[in-house]
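Structure below; questions to follow.
Apart from one protein chain that is not included, each protein chain of the complex appears where it belongs.
Let's turn to chain A:
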Amino acid sequence: MAQSRILDLVKSQCRIFSLNFNPQRLRLGNKILRQRLRGPALSAWYPRKTVSFRDLQNTYKPLGLTTFDEYEDDREEAIQVSLRGKGRPKKKRSAAGNVILNNPPYRYIHMQPTTN
């Protein structure tokens, strides 16, 4: 069979299957274009977050439905503690508004003149 006939055959084959007809075997980089994109498969490795508790809170807030708020609960508890007189004592203040140290640091105690 003549060489030109084979070339014609290959040419029509390439046209039908939408391939690149390249009888000179030039390096046209088409193998890069044939590759599939790997990105979607790579990015699907780790499980993704779908719905979080915060999303639920935000969606039901306009309807007036509230959920347990841990920070608010802690704050109210702390208020109750201080109301019962169990909280931290207030710092003493002089007339000028300066804070007087209840427990002066160790080094100050030793710096004072000793009386006998």
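What we mean here is this: contacts are C-beta pairs under 8 Å (C-beta built on N, C-alpha and C of every residue); 3 or more make two chains touch, one makes a residue touch a chain; residues count from 1.
Here is the rule we use: contacts and distances are computed from a predicted model.
One chain of this complex is left out of the view, and of "Tubulin epsilon and delta complex protein 1 isoform X1", "Presenilin", "Exosome complex component RRP45" or "Ribosomal protein S14", the protein name its UniProt record gives is "Ribosomal protein S14". Only one of A:28, A:56 or A:78 touches the chain withheld from this view, namely A:28. Residue in contact with the omitted chain (choice from A:2, A:16 or A:42): A:42.
Where chain A meets the omitted chain, the residues involved are 26-33, 35, 37-40, 42-43, 45-50.
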